[in-house]
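Before I ask anything, here is the structure I am working with.
Complex shown without one protein chain; remaining protein chains in place.
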Amino acid sequence: MFATIKNRFATTDIEVKREDLYKVVVQRDAIFELIFMLREQYDYQTLNAITCCDWIEEEHFAITYILTTSDRKQSFMVQTMIGREDAQIDSLTHTFEQAEIMERDLHEMYGIDFPGNQNLVELSLENWVHTPPLRREFDTLEFVNNNLSFREGRDGNMDVKKEMKRLRALKKAQKAAAKKAKEEASEVSDGN
Amino acid sequence: MKWSIDISGTLSPLGILAAMMQKPNTIAYPAVKKETAVGYRGFHTNLLVDCIGCANCQDVCMNDAIDMIKTDKEYNVKNSSQCIPRIDYGRCCWCSLCTDVCPPDSLKLDEEYLGVTQYASDFLYMPKDK
Amino acid sequence: MDEGFLKEQQVMESDLNSETSHKSSVDFLMDWFRRRSIFVLAYGTGCGAIEMPPTFTSRYDAERLGIRGAATPRQADVIIVSGYCSYKTLRRIIRTYEQMANPKYILALGSCTVNGGMYWDSYNTIKRLEDYLPVDMYVNGCMPRPESILEGFMALQKEIGDGKISSWQKYEDNYAFYRKNQEAVLGQTVAPAYDADWYLYDGGL
Partner (left out) sequence: METNKHITIFHGPQHPGITGNMSVELDLIGETIQKATTHVGYLHRGFEKLVERRTVIQAFTIVCRICVPEPDPNEANFAMAVEELAGIEVSERVKYIRVMVLELSRLASQCMWLAGQSGSIGLYAVGQWAIADRDLILDLFEELTGGRVYHMYIYPGGVRRDLPDGFLRRLEKVLNHFKKRLKEYDNIFINNASFKSRAIGVGIVSPEECIKNGYVGQVLRGCGIEADVRKDAPYLVYDQLDFEVPTAQGGDVYARALVRRAEMDQSIHILEQVIDKMPEGEIMVKMPTHRKFKLPKNDTWVKVESSRGEFAYYMAGDGSEKIRRMQVRGPSLVHAFTLLEDLLVGAELSDVALIMNSLGICPPEIER
């Protein structure tokens, strides 16, 4: 199976993660061909999940389709990269009915468009107008600070590191002062 | 739906009536109090003679629930920051990660768990010294 | 410095100082009835819903204390906001609460209703429930044990019996404040307003 995939899709990137889990990374235009081939020839009948991972440094989303054989003993992760700007990849709803809900989820959380999916409406959020929340540039704490408020009354928090430093310096100064005072006292007594 | 007579299926559920003879398993709460298990994760305690004010608990707390505050009580001489933790019970999830990382093992979770209040402003908790 | 909950002491002292209200015998009787028949709305709004079945079924049997479930908001006295509350649920809770008949009470479970709890940095949950609805009793824990929930109910019953709680009145009096906070997180779509004239709303009846 690996040889066929390597020849046909010009990829060397096949990983055996566990004995029941393989992973392959292919070009974006070849991914559906590969999925259909796995489905037709190698009995990967079930689409288990579509996942997405945001690699903001490398400017792309990694979309992974996880396929499982009909006896559920083998899983195959088929991964491809799509650009972060105007992210878009064709829908799989025509082949796998359950892809609709998974794509809807990703559309909401990452703002990826799936042409061919008729039902890309809001799933968990309601009237959301900000950046899609799972994109890396969306800072949830900043959003909370802008829109909501926490309870007051938690004052008195000390920065422990600074406090330790301050106390150590204070102690040192005190010690030095004491020493100095002692020295002065002894000097005075010497002078006498 | 087709209707047919199912004698055993109709009679066997009547066995439930035997439960009337059994002792009820109710814990009549205010009168009978069930002991919590040893090691139940309830409210915090902090032994001040051991606490070194290192703020490891504050660092590991993902809920930002712990404030290190100045204390006017007698503290450990090794407490180099003279601070002790105060817990925000509007944030705490009783995961006990703070007690796991405590180097002198002074911060612990106790069996006490009851906290009912009418005012949300009662949410700050100073761990008991034991 | 005190140990334990830092403000508890203060609250108890203020309780002693407050003058006892003079109730008529009818009021007294009404309060007595109310505290002994608390119908709890069957709405599990968050994770706390998982400890409600043990509380209401045979192990802890809340019905001993006159507390039982009610299916519709029209028949319910208490709504339990069990833990975190996402925006989408908050809208439903407000709607449900406004449909309930007076007198009505809110019991809030867990850390999340006080100061955000472990979802303090989540973009989809509110942090302080009292900004949006008048809360009568907070129960501590994550999750509160059934004993804690019962204790919360008993404290609520005591307050009802003393005739001290009138949070629904507070909600009506300060409606502008609550409405403003609700609109701040939910947008203008919290309609209809609590004080809307139902005969004129949405084309009339």
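In order of appearance the chains are A, B and C, and numbering begins at 1 in each one.
What we mean here is this: a contact is a pair of C-beta atoms (placed from the backbone, for glycine too) under 8 Å apart; a residue touches a chain by one contact, two chains touch by 3 or more.
Everything numeric in this text was worked out from a predicted model, so none of it was measured.
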item	value
Neighbouring shown chains of the undisplayed chain, as defined at the top	A, B, C
Per the touch definition above, residue among A:29, A:71 or A:190 touching the missing chain	A:71
Per the touch definition above, residue among A:26, A:47 or A:148 touching the missing chain	A:47
Among A:1, A:101 or A:173, residue touching the chain not depicted	A:101
Positions on chain A contacted by the hidden chain, ascending	17-18, 20-21, 23, 45-49, 51-55, 62, 64, 66, 68, 70-73, 75, 77, 96-98, 100-102, 105, 109, 122-126, 133-134, 136, 138, 140-141
Where the missing chain touches chain B, by residue	1, 3, 6, 8-10, 12-13, 15-16, 19, 25, 36-41, 59-60, 62, 93-97, 100-101, 109
Touch residues of chain C, complete complex, unshown partner	41-47, 49-51, 53-54, 57-59, 69, 71, 73, 84, 86, 88-89, 92, 96, 118-119, 121-125, 142-143, 145
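As a working rule, only the chains that are shown with their structure count from here on.
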item	value
Rounded Å distance, chain A centre to chain B centre (Cα mean)	32
Mean-CA-position distance for chain C and chain A (Å)	37
Sequence positions of chain A contacting 2 or more other chains	151
Numbers and ranges of chain C residues touching at least 2 other chains	114-116, 120, 128
Partner chain C, residues of chain A touching it in the complex	124-127, 133, 138, 140-141, 143-144, 147-151
Residues of chain B that touch chain A when the two form their complex	53-55, 58, 67-70, 80-83, 86, 88, 90, 120-121, 123-124
Contact footprint of chain A on chain C as seen in their complex	87-88, 91, 114-116, 120-124, 126-128, 184-187, 189
